[in-house]
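First comes the structure, then the notes that go with it.
A protein chain is absent from this complex, but the other protein chains hold their places.
Should a chain be cited, it is by its letter among A and B, assigned in written order, with residues numbered from 1 in that chain.
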Amino acid sequence: MIWLDTLVQGILLGGLYALFAAGLSLVFGIMRLVNLAHGDLIVFAAYLVLLGVTLLGLSPWIAALVAMPLMFGLGWLLQTVVLNRVLGKDILPPLLVTFGLSVALQNGLLEAFSADSRRIPAGALEGASLDLGLVTVGVMPLLTFASAIVVIVALNGLFYHTALGRAFRATSDDAVTAGLMGIEPKRIFAIATGLAMVVVTIAALYLGMRSNFDPAIGPARLIYAFEAVIIGGLGSLWGTLAGGVIIGVAQTFGAAVNPEWQILAGHVAFLIVMLLKPRGLFPRAVD
Amino acid sequence: MLLETRGLTANYGQFRALFGVDIAIAPGECVAIIGANGAGKSTLMRSITGILRNDAQMVLHRGEPIGALSSAEIMQRGIAMVPEGRRLFPSLTVEENLLIGGQVRRAPGPWNLDAIYDLFPILRERRRNPGTALSGGQQQMVAIGRALMSNPELLLCDEISLGLAPVVIRDIYAALPKIRAGGAAIVVVEQDIGKALAVADRVYCMMEGRVTLVANAGDVTRQQIHAAYFGEAA
Partner (left out) sequence: MYSLTTRTRAGIVTAIAMLVLVIVGLALPAFASRSVIQDLFFILTMLTLAQLWNLLAGYGGLVSVGQQAFVGIGAYAMFAGVILLGWNPVWAIPLGGLAALMLAIPTAYFAFRLQGAYFAIGTWVIAEVTRLLVAQWKTLGGGTGTSLPREATSNILGTDLIRALFSVREAAARDILAYWLALVLVVAVTGGIYWLLRSRLGLALSAVRDNVEAARSVGVDAGRIKWAVFLIAAAATGLTGALIFLQTARISPDAAFAVTDWTAYVIFIVVIGGIGTIEGPILGVIVFFLLRSALADYGSWYLMTLGLIAIAVMLFAPKGLWGLISARSGLHLFPVRRKLVGPKIEGGI
(Lines give C-alpha, C1' and ligand atoms only; values in the text may rest on other atoms or scores of the structure.)
Protein backbone atom coordinates (compact mmCIF):
# COMPACT_ATOMS: atom_id res chain seq x y z
CA MET A 1 0.00 0.00 0.00
CA ILE A 2 1.74 3.05 -1.29
CA TRP A 3 -0.25 5.57 0.69
CA LEU A 4 0.34 3.85 4.02
CA ASP A 5 4.04 3.79 3.28
CA THR A 6 3.94 7.48 2.38
CA LEU A 7 2.01 8.25 5.55
CA VAL A 8 4.44 6.41 7.79
CA GLN A 9 7.42 8.05 6.12
CA GLY A 10 5.76 11.41 6.59
CA ILE A 11 5.14 10.79 10.26
CA LEU A 12 8.73 9.73 10.82
CA LEU A 13 9.96 12.76 8.89
CA GLY A 14 7.79 14.77 11.24
CA GLY A 15 9.92 13.45 14.07
CA LEU A 16 12.98 15.07 12.52
CA TYR A 17 11.14 18.35 12.09
CA ALA A 18 9.91 18.13 15.66
CA LEU A 19 13.52 17.77 16.80
CA PHE A 20 14.43 20.86 14.75
CA ALA A 21 11.52 22.65 16.35
CA ALA A 22 11.69 21.55 19.99
CA GLY A 23 14.53 23.88 20.92
CA LEU A 24 12.84 26.73 19.10
CA SER A 25 9.54 26.00 20.84
CA LEU A 26 11.27 26.12 24.19
CA VAL A 27 12.84 29.49 23.56
CA PHE A 28 9.86 31.00 21.77
CA GLY A 29 7.53 29.81 24.51
CA ILE A 30 9.56 31.18 27.40
CA MET A 31 10.78 34.48 26.06
CA ARG A 32 8.87 35.12 22.82
CA LEU A 33 12.22 35.25 21.07
CA VAL A 34 12.29 34.65 17.32
CA ASN A 35 15.77 33.22 16.78
CA LEU A 36 16.41 33.48 13.06
CA ALA A 37 19.76 31.79 13.54
CA HIS A 38 18.21 28.59 14.88
CA GLY A 39 18.62 26.64 11.65
CA ASP A 40 22.22 27.78 11.29
CA LEU A 41 22.90 26.74 14.88
CA ILE A 42 21.68 23.25 13.99
CA VAL A 43 24.12 23.21 11.08
CA PHE A 44 26.87 24.53 13.35
CA ALA A 45 26.22 21.71 15.81
CA ALA A 46 26.31 19.21 12.94
CA TYR A 47 29.78 20.43 12.01
CA LEU A 48 30.78 20.18 15.65
CA VAL A 49 29.68 16.56 15.78
CA LEU A 50 31.46 15.95 12.49
CA LEU A 51 34.67 17.34 13.97
CA GLY A 52 34.29 14.97 16.89
CA VAL A 53 33.99 12.08 14.50
CA THR A 54 36.76 13.03 12.06
CA LEU A 55 39.28 14.66 14.42
CA LEU A 56 38.78 12.65 17.57
CA GLY A 57 37.67 9.40 15.97
CA LEU A 58 34.57 9.20 18.16
CA SER A 59 31.36 7.50 17.16
CA PRO A 60 28.66 9.98 16.16
CA TRP A 61 26.72 9.26 19.35
CA ILE A 62 29.67 9.96 21.63
CA ALA A 63 30.62 12.97 19.55
CA ALA A 64 27.11 14.34 20.03
CA LEU A 65 27.33 13.68 23.76
CA VAL A 66 30.58 15.63 23.88
CA ALA A 67 29.13 18.42 21.77
CA MET A 68 26.11 18.89 24.03
CA PRO A 69 27.79 20.67 26.93
CA LEU A 70 29.74 22.81 24.45
CA MET A 71 26.51 23.84 22.75
CA PHE A 72 24.87 24.47 26.11
CA GLY A 73 27.68 26.85 26.94
CA LEU A 74 27.39 28.54 23.56
CA GLY A 75 23.66 29.06 24.00
CA TRP A 76 24.11 30.32 27.55
CA LEU A 77 26.78 32.76 26.39
CA LEU A 78 24.75 33.91 23.40
CA GLN A 79 21.75 34.69 25.58
CA THR A 80 23.73 36.38 28.35
CA VAL A 81 26.03 38.50 26.23
CA VAL A 82 23.83 39.35 23.26
CA LEU A 83 20.19 38.39 23.37
CA ASN A 84 19.37 39.42 26.95
CA ARG A 85 20.44 42.91 26.02
CA VAL A 86 17.96 43.27 23.20
CA LEU A 87 14.96 41.44 24.59
CA GLY A 88 12.02 43.71 25.27
CA LYS A 89 8.61 44.65 23.99
CA ASP A 90 9.90 45.47 20.50
CA ILE A 91 10.29 42.32 18.39
CA LEU A 92 12.60 44.01 15.93
CA PRO A 93 15.93 44.11 17.80
CA PRO A 94 16.11 40.38 18.58
CA LEU A 95 14.91 39.62 15.06
CA LEU A 96 17.66 41.75 13.55
CA VAL A 97 20.38 40.56 15.90
CA THR A 98 19.60 36.91 15.20
CA PHE A 99 19.38 37.72 11.50
CA GLY A 100 22.88 39.14 11.70
CA LEU A 101 23.99 36.09 13.65
CA SER A 102 22.48 33.82 11.00
CA VAL A 103 24.41 35.50 8.19
CA ALA A 104 27.61 35.62 10.23
CA LEU A 105 27.32 31.94 11.18
CA GLN A 106 26.60 30.75 7.65
CA ASN A 107 29.55 32.59 6.22
CA GLY A 108 31.84 31.70 9.09
CA LEU A 109 31.04 28.03 8.46
CA LEU A 110 31.61 28.60 4.75
CA GLU A 111 35.07 29.95 5.43
CA ALA A 112 35.90 27.19 7.85
CA PHE A 113 34.51 24.19 6.02
CA SER A 114 33.89 25.29 2.40
CA ALA A 115 30.61 24.73 0.62
CA ASP A 116 31.18 21.02 0.14
CA SER A 117 28.39 18.71 1.22
CA ARG A 118 29.30 16.70 4.28
CA ARG A 119 27.75 13.80 6.10
CA ILE A 120 28.09 12.26 9.52
CA PRO A 121 28.91 8.60 8.95
CA ALA A 122 26.39 6.38 10.68
CA GLY A 123 27.94 3.04 9.83
CA ALA A 124 25.58 0.12 9.75
CA LEU A 125 22.51 2.18 10.57
CA GLU A 126 22.61 4.14 7.36
CA GLY A 127 20.72 1.79 5.11
CA ALA A 128 19.16 -0.44 7.71
CA SER A 129 15.44 -1.03 7.67
CA LEU A 130 12.88 -2.77 9.80
CA ASP A 131 10.04 -4.86 8.46
CA LEU A 132 6.89 -4.04 10.48
CA GLY A 133 4.57 -6.23 8.48
CA LEU A 134 2.39 -3.67 6.71
CA VAL A 135 5.28 -1.33 6.01
CA THR A 136 9.02 -1.31 5.98
CA VAL A 137 10.62 1.60 7.77
CA GLY A 138 14.19 2.82 7.85
CA VAL A 139 15.89 2.36 11.20
CA MET A 140 17.30 5.90 11.13
CA PRO A 141 13.93 7.63 10.68
CA LEU A 142 12.45 5.39 13.36
CA LEU A 143 15.27 6.25 15.73
CA THR A 144 14.83 9.94 14.92
CA PHE A 145 11.13 9.83 15.70
CA ALA A 146 11.75 7.90 18.90
CA SER A 147 14.35 10.45 19.94
CA ALA A 148 11.89 13.24 19.31
CA ILE A 149 9.40 11.55 21.62
CA VAL A 150 12.06 11.04 24.29
CA VAL A 151 13.18 14.66 24.07
CA ILE A 152 9.63 15.96 24.34
CA VAL A 153 8.81 13.68 27.25
CA ALA A 154 12.00 14.76 28.99
CA LEU A 155 11.33 18.46 28.39
CA ASN A 156 7.75 18.17 29.56
CA GLY A 157 8.98 16.32 32.61
CA LEU A 158 11.33 19.19 33.29
CA PHE A 159 8.63 21.77 32.72
CA TYR A 160 5.89 20.25 34.82
CA HIS A 161 7.67 18.34 37.55
CA THR A 162 10.69 20.36 38.58
CA ALA A 163 11.35 23.65 40.31
CA LEU A 164 13.31 24.85 37.27
CA GLY A 165 10.35 24.04 35.07
CA ARG A 166 8.09 26.02 37.37
CA ALA A 167 10.50 28.90 37.07
CA PHE A 168 10.43 28.60 33.26
CA ARG A 169 6.64 28.70 33.17
CA ALA A 170 6.34 31.51 35.68
CA THR A 171 8.92 33.66 33.88
CA SER A 172 7.13 33.03 30.63
CA ASP A 173 3.84 34.16 32.17
CA ASP A 174 5.06 37.24 33.97
CA ALA A 175 8.75 37.99 34.18
CA VAL A 176 8.33 40.93 36.58
CA THR A 177 6.35 38.94 39.15
CA ALA A 178 8.76 36.04 38.71
CA GLY A 179 11.41 38.50 39.85
CA LEU A 180 9.38 39.08 42.99
CA MET A 181 9.66 35.36 43.63
CA GLY A 182 13.44 35.59 43.63
CA ILE A 183 13.84 34.37 40.06
CA GLU A 184 16.21 36.34 37.82
CA PRO A 185 14.53 36.25 34.40
CA LYS A 186 17.79 36.79 32.54
CA ARG A 187 19.37 33.79 34.21
CA ILE A 188 16.33 31.69 33.33
CA PHE A 189 16.53 32.82 29.71
CA ALA A 190 20.19 31.87 29.57
CA ILE A 191 19.49 28.39 30.91
CA ALA A 192 16.61 28.01 28.47
CA THR A 193 18.74 28.92 25.48
CA GLY A 194 21.48 26.61 26.69
CA LEU A 195 18.96 23.80 27.00
CA ALA A 196 17.60 24.59 23.55
CA MET A 197 21.12 24.23 22.16
CA VAL A 198 21.39 20.75 23.70
CA VAL A 199 18.22 19.76 21.83
CA VAL A 200 19.67 21.41 18.72
CA THR A 201 22.69 19.09 19.03
CA ILE A 202 20.45 16.03 19.02
CA ALA A 203 18.62 17.39 15.99
CA ALA A 204 21.96 18.07 14.32
CA LEU A 205 23.12 14.51 14.91
CA TYR A 206 20.13 13.08 13.07
CA LEU A 207 20.23 15.74 10.38
CA GLY A 208 23.85 14.95 9.66
CA MET A 209 23.45 11.19 9.68
CA ARG A 210 20.36 11.19 7.57
CA SER A 211 21.40 13.43 4.69
CA ASN A 212 24.15 15.68 3.39
CA PHE A 213 24.55 19.11 4.86
CA ASP A 214 26.44 22.29 4.00
CA PRO A 215 26.63 25.79 5.52
CA ALA A 216 23.70 27.12 3.50
CA ILE A 217 20.91 24.78 4.54
CA GLY A 218 20.15 26.50 7.85
CA PRO A 219 17.35 28.83 6.75
CA ALA A 220 15.25 26.04 5.26
CA ARG A 221 15.47 24.05 8.52
CA LEU A 222 14.48 27.23 10.34
CA ILE A 223 11.35 27.61 8.27
CA TYR A 224 10.26 24.01 8.86
CA ALA A 225 10.98 24.37 12.56
CA PHE A 226 9.03 27.57 12.84
CA GLU A 227 6.11 26.20 10.89
CA ALA A 228 5.98 23.23 13.25
CA VAL A 229 6.10 25.46 16.32
CA ILE A 230 3.48 27.86 15.02
CA ILE A 231 1.13 25.10 13.87
CA GLY A 232 1.43 23.45 17.26
CA GLY A 233 0.72 26.59 19.22
CA LEU A 234 2.74 28.60 21.68
CA GLY A 235 3.93 26.63 24.65
CA SER A 236 2.91 23.12 23.60
CA LEU A 237 5.72 20.66 22.88
CA TRP A 238 3.33 17.90 21.83
CA GLY A 239 1.78 20.52 19.59
CA THR A 240 5.19 21.06 18.08
CA LEU A 241 5.40 17.31 17.38
CA ALA A 242 1.96 17.46 15.78
CA GLY A 243 3.10 20.40 13.70
CA GLY A 244 6.20 18.54 12.57
CA VAL A 245 4.14 15.50 11.62
CA ILE A 246 1.65 17.59 9.66
CA ILE A 247 4.43 19.17 7.65
CA GLY A 248 6.23 15.85 7.21
CA VAL A 249 3.12 14.07 5.99
CA ALA A 250 2.20 16.95 3.68
CA GLN A 251 5.70 16.86 2.22
CA THR A 252 5.79 13.13 1.60
CA PHE A 253 2.35 13.14 0.01
CA GLY A 254 3.29 16.14 -2.08
CA ALA A 255 6.44 14.39 -3.19
CA ALA A 256 4.50 11.25 -4.05
CA VAL A 257 2.36 13.26 -6.46
CA ASN A 258 5.27 15.20 -7.93
CA PRO A 259 8.81 15.35 -6.48
CA GLU A 260 9.03 19.06 -7.28
CA TRP A 261 6.07 19.71 -5.03
CA GLN A 262 7.50 18.33 -1.82
CA ILE A 263 8.50 21.54 -0.11
CA LEU A 264 5.61 23.49 -1.54
CA ALA A 265 3.15 20.98 -0.09
CA GLY A 266 4.61 21.51 3.37
CA HIS A 267 4.25 25.27 3.12
CA VAL A 268 0.70 25.01 1.81
CA ALA A 269 -0.25 22.79 4.74
CA PHE A 270 1.16 25.45 7.06
CA LEU A 271 -0.81 28.21 5.38
CA ILE A 272 -4.03 26.21 5.57
CA VAL A 273 -3.63 25.51 9.27
CA MET A 274 -2.83 29.19 9.88
CA LEU A 275 -5.93 30.28 8.04
CA LEU A 276 -8.11 28.02 10.13
CA LYS A 277 -6.36 28.44 13.48
CA PRO A 278 -4.17 31.58 13.56
CA ARG A 279 -2.93 30.81 17.07
CA GLY A 280 -2.08 27.21 16.29
CA LEU A 281 -3.69 23.93 17.27
CA PHE A 282 -2.94 23.84 21.02
CA PRO A 283 -2.20 27.38 22.14
CA ARG A 284 -1.87 28.32 25.78
CA ALA A 285 -4.63 30.35 27.37
CA VAL A 286 -2.38 33.34 27.83
CA ASP A 287 -0.22 34.67 25.03
CA MET B 1 15.23 49.59 61.46
CA LEU B 2 14.10 46.73 59.25
CA LEU B 3 13.37 48.91 56.26
CA GLU B 4 13.85 52.59 55.59
CA THR B 5 13.43 54.87 52.66
CA ARG B 6 15.34 58.16 52.61
CA GLY B 7 14.36 60.89 50.20
CA LEU B 8 12.95 58.32 47.81
CA THR B 9 12.09 59.76 44.43
CA ALA B 10 10.70 57.90 41.47
CA ASN B 11 9.83 58.82 37.91
CA TYR B 12 7.89 57.25 35.09
CA GLY B 13 9.73 58.84 32.19
CA GLN B 14 9.18 62.57 32.58
CA PHE B 15 6.44 62.11 35.16
CA ARG B 16 7.56 62.31 38.79
CA ALA B 17 5.56 60.01 41.03
CA LEU B 18 7.42 60.26 44.36
CA PHE B 19 8.95 63.38 45.87
CA GLY B 20 11.41 62.52 48.59
CA VAL B 21 9.45 59.93 50.60
CA ASP B 22 10.77 58.92 54.05
CA ILE B 23 9.28 55.91 55.77
CA ALA B 24 10.62 53.51 58.38
CA ILE B 25 9.48 50.07 59.44
CA ALA B 26 10.68 48.31 62.57
CA PRO B 27 10.92 44.54 62.84
CA GLY B 28 7.60 42.90 63.63
CA GLU B 29 5.44 46.00 63.39
CA CYS B 30 2.43 46.54 61.18
CA VAL B 31 2.36 49.76 59.19
CA ALA B 32 -0.47 51.06 57.03
CA ILE B 33 0.06 53.30 54.02
CA ILE B 34 -3.14 54.96 52.93
CA GLY B 35 -3.95 57.45 50.22
CA ALA B 36 -6.18 58.03 47.21
CA ASN B 37 -5.66 56.58 43.77
CA GLY B 38 -2.49 57.95 42.22
CA ALA B 39 -1.03 59.05 45.54
CA GLY B 40 2.08 57.01 44.87
CA LYS B 41 1.51 54.08 47.22
CA SER B 42 2.09 51.38 44.61
CA THR B 43 5.03 53.28 43.18
CA LEU B 44 6.51 53.23 46.68
CA MET B 45 6.00 49.47 46.87
CA ARG B 46 7.56 48.95 43.47
CA SER B 47 10.55 51.04 44.43
CA ILE B 48 11.10 49.06 47.59
CA THR B 49 10.85 45.70 45.82
CA GLY B 50 13.15 46.61 42.96
CA ILE B 51 10.60 46.72 40.16
CA LEU B 52 11.59 50.37 39.89
CA ARG B 53 15.28 50.96 40.36
CA ASN B 54 16.52 53.93 42.37
CA ASP B 55 19.74 55.28 43.84
CA ALA B 56 21.21 52.64 46.11
CA GLN B 57 21.00 54.81 49.24
CA MET B 58 17.33 55.64 48.86
CA VAL B 59 16.14 52.29 50.23
CA LEU B 60 17.88 50.65 53.19
CA HIS B 61 17.39 47.16 54.56
CA ARG B 62 18.84 46.81 58.04
CA GLY B 63 21.06 49.76 57.17
CA GLU B 64 22.32 48.31 53.87
CA PRO B 65 21.53 50.13 50.63
CA ILE B 66 19.24 48.09 48.36
CA GLY B 67 17.73 50.79 46.15
CA ALA B 68 19.60 49.68 43.05
CA LEU B 69 19.15 45.93 43.43
CA SER B 70 16.93 43.72 41.28
CA SER B 71 13.62 42.31 42.53
CA ALA B 72 15.13 38.87 42.86
CA GLU B 73 18.04 40.12 44.97
CA ILE B 74 15.70 42.07 47.25
CA MET B 75 13.35 39.14 47.64
CA GLN B 76 16.23 36.93 48.69
CA ARG B 77 16.89 39.29 51.58
CA GLY B 78 13.52 38.42 53.02
CA ILE B 79 11.27 41.14 51.62
CA ALA B 80 8.23 39.61 49.92
CA MET B 81 5.36 41.33 48.18
CA VAL B 82 1.74 40.49 47.53
CA PRO B 83 1.49 42.52 44.32
CA GLU B 84 -1.37 44.79 43.37
CA GLY B 85 -3.82 42.80 41.27
CA ARG B 86 -2.55 39.54 42.73
CA ARG B 87 -0.61 38.56 39.59
CA LEU B 88 -0.81 34.81 39.94
CA PHE B 89 0.91 32.72 37.28
CA PRO B 90 -1.76 31.38 34.92
CA SER B 91 0.41 28.49 33.75
CA LEU B 92 0.82 27.21 37.31
CA THR B 93 -1.68 25.44 39.55
CA VAL B 94 -2.58 26.83 42.96
CA GLU B 95 -0.09 24.53 44.63
CA GLU B 96 2.63 25.39 42.11
CA ASN B 97 1.97 29.09 42.66
CA LEU B 98 2.55 28.53 46.35
CA LEU B 99 5.63 26.37 45.77
CA ILE B 100 7.28 28.89 43.50
CA GLY B 101 7.06 31.48 46.26
CA GLY B 102 9.33 29.38 48.40
CA GLN B 103 11.65 27.65 45.96
CA VAL B 104 14.40 30.25 45.69
CA ARG B 105 14.78 31.42 49.27
CA ARG B 106 14.79 28.66 51.84
CA ALA B 107 14.54 30.36 55.22
CA PRO B 108 13.52 28.89 58.57
CA GLY B 109 10.09 29.86 59.80
CA PRO B 110 6.55 28.73 60.41
CA TRP B 111 5.33 28.95 56.81
CA ASN B 112 5.21 25.95 54.50
CA LEU B 113 2.63 24.37 52.25
CA ASP B 114 0.67 22.74 55.07
CA ALA B 115 0.74 25.90 57.20
CA ILE B 116 -0.64 27.93 54.30
CA TYR B 117 -3.39 25.38 53.73
CA ASP B 118 -4.21 25.63 57.45
CA LEU B 119 -4.38 29.41 57.15
CA PHE B 120 -6.61 29.27 54.07
CA PRO B 121 -8.32 25.86 54.10
CA ILE B 122 -10.26 26.42 50.88
CA LEU B 123 -6.98 26.35 48.97
CA ARG B 124 -6.33 22.75 49.97
CA GLU B 125 -9.41 21.74 47.99
CA ARG B 126 -8.35 23.82 45.01
CA ARG B 127 -4.67 22.93 45.00
CA ARG B 128 -4.70 21.37 41.53
CA ASN B 129 -6.73 24.09 39.83
CA PRO B 130 -4.98 26.54 37.54
CA GLY B 131 -4.07 29.65 39.49
CA THR B 132 -6.52 31.89 37.71
CA ALA B 133 -9.56 29.59 37.83
CA LEU B 134 -10.41 30.82 41.33
CA SER B 135 -12.59 33.59 42.68
CA GLY B 136 -10.97 36.94 43.43
CA GLY B 137 -10.84 36.30 47.15
CA GLN B 138 -9.30 32.86 46.72
CA GLN B 139 -6.72 34.27 44.31
CA GLN B 140 -5.84 36.85 46.94
CA MET B 141 -5.31 34.05 49.44
CA VAL B 142 -2.98 32.28 47.01
CA ALA B 143 -1.05 35.49 46.42
CA ILE B 144 -0.60 36.01 50.15
CA GLY B 145 0.35 32.38 50.70
CA ARG B 146 2.83 32.55 47.84
CA ALA B 147 4.57 35.50 49.44
CA LEU B 148 4.64 33.77 52.83
CA MET B 149 6.26 30.60 51.53
CA SER B 150 9.71 32.17 51.69
CA ASN B 151 9.24 33.08 55.37
CA PRO B 152 9.93 36.75 54.78
CA GLU B 153 10.77 39.13 57.58
CA LEU B 154 8.82 41.85 55.80
CA LEU B 155 5.57 41.28 53.94
CA LEU B 156 4.26 44.04 51.69
CA CYS B 157 0.55 43.82 50.90
CA ASP B 158 -0.42 46.06 48.00
CA GLU B 159 -4.16 46.76 47.92
CA ILE B 160 -5.26 43.28 48.96
CA SER B 161 -8.87 44.34 49.36
CA LEU B 162 -9.19 45.74 45.85
CA GLY B 163 -12.18 44.42 43.96
CA LEU B 164 -13.30 42.06 46.71
CA ALA B 165 -16.65 41.81 48.49
CA PRO B 166 -16.71 43.02 52.13
CA VAL B 167 -17.22 39.55 53.58
CA VAL B 168 -14.23 38.27 51.64
CA ILE B 169 -12.10 41.21 52.73
CA ARG B 170 -12.97 40.38 56.32
CA ASP B 171 -11.68 36.82 55.84
CA ILE B 172 -8.46 38.03 54.26
CA TYR B 173 -7.79 40.55 56.99
CA ALA B 174 -8.53 37.92 59.62
CA ALA B 175 -5.35 36.18 58.47
CA LEU B 176 -3.08 39.16 59.12
CA PRO B 177 -2.80 38.78 62.91
CA LYS B 178 -1.81 35.12 62.42
CA ILE B 179 0.86 36.24 59.95
CA ARG B 180 2.13 38.78 62.45
CA ALA B 181 2.25 36.09 65.09
CA GLY B 182 4.68 34.24 62.82
CA GLY B 183 7.15 37.09 63.25
CA ALA B 184 6.89 39.02 60.02
CA ALA B 185 6.57 42.79 59.82
CA ILE B 186 3.72 43.81 57.57
CA VAL B 187 3.06 46.84 55.39
CA VAL B 188 -0.55 47.23 54.30
CA VAL B 189 -1.21 49.55 51.39
CA GLU B 190 -4.88 50.43 51.27
CA GLN B 191 -7.53 52.74 50.00
CA ASP B 192 -9.91 51.36 52.67
CA ILE B 193 -8.95 53.50 55.68
CA GLY B 194 -11.06 51.62 58.25
CA LYS B 195 -9.55 48.21 57.54
CA ALA B 196 -6.03 49.63 57.46
CA LEU B 197 -6.28 51.44 60.77
CA ALA B 198 -7.87 48.45 62.49
CA VAL B 199 -4.87 46.24 61.86
CA ALA B 200 -1.93 48.67 61.92
CA ASP B 201 0.32 50.05 64.67
CA ARG B 202 1.30 53.12 62.68
CA VAL B 203 -0.06 54.82 59.65
CA TYR B 204 1.45 56.89 56.82
CA CYS B 205 -0.81 58.90 54.59
CA MET B 206 0.28 59.86 51.08
CA MET B 207 -0.97 62.39 48.62
CA GLU B 208 0.44 63.24 45.20
CA GLY B 209 3.76 61.53 45.82
CA ARG B 210 4.44 62.91 49.27
CA VAL B 211 3.92 61.72 52.83
CA THR B 212 1.33 64.00 54.39
CA LEU B 213 0.84 62.31 57.76
CA VAL B 214 2.73 59.99 60.10
CA ALA B 215 0.93 58.86 63.25
CA ASN B 216 0.18 56.01 65.58
CA ALA B 217 -3.00 54.33 64.43
CA GLY B 218 -4.65 54.74 67.79
CA ASP B 219 -3.91 58.46 68.15
CA VAL B 220 -4.93 59.85 64.82
CA THR B 221 -8.25 61.70 64.42
CA ARG B 222 -10.64 61.54 61.51
CA GLN B 223 -10.03 65.15 60.79
CA GLN B 224 -6.29 64.66 60.54
CA ILE B 225 -6.75 61.77 58.15
CA HIS B 226 -9.21 63.67 56.05
CA ALA B 227 -6.84 66.57 55.69
CA ALA B 228 -3.89 64.31 54.87
CA TYR B 229 -5.82 62.08 52.46
CA PHE B 230 -7.58 64.77 50.48
CA GLY B 231 -5.46 67.84 51.08
CA GLU B 232 -6.00 70.97 53.15
CA ALA B 233 -8.62 72.43 50.88
CA ALA B 234 -10.98 69.42 51.23
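Here is the rule we go by: a residue touches a chain if its C-beta (ideal position, glycine included) is under 8 Å from a C-beta of that chain, and two chains touch if they have at least 3 such contacts.
The shown structure was predicted, so the numbers you read here are calculated from the model rather than taken from an experiment.
The shown chains contacted by the absent chain are A, with contact judged over the whole complex. For the options A:Leu77, A:Leu125 or A:Ile223, the residue in contact with the chain missing from this view is A:Ile223. When the whole complex is considered, the residue among A:Leu110, A:Val153 or A:Val257 that touches the unshown chain is A:Leu110.
Checked against the full complex, the candidates A:Leu4, A:Leu56, A:Leu96 or A:Val257 give a single residue touching the omitted chain, namely A:Leu96.
Counting the whole complex, the residues of chain A in touch with the unshown chain are 28, 32, 34, 36, 82, 85-86, 91-93, 95-97, 99-108, 110-111, 219, 223, 226-227, 230, 260, 263-264, 267-268, 270-271, 274-275, 278.
Here, only the chains that are shown with their structure count from here on.
Centroids of chain A and chain B (each the mean of its C-alpha atoms) stand 43 Å apart. Considering their complex, residues 163, 166-167, 169-170, 172-174, 176-184, 235, 284-286 of chain A touch chain B.
Those residues of chain B whose C-beta lies close enough to touch chain A in the complex are 49-51, 70-72, 75-76, 80-81, 83, 87, 89-92, 96, 99-101, 103-105, 146, 150.
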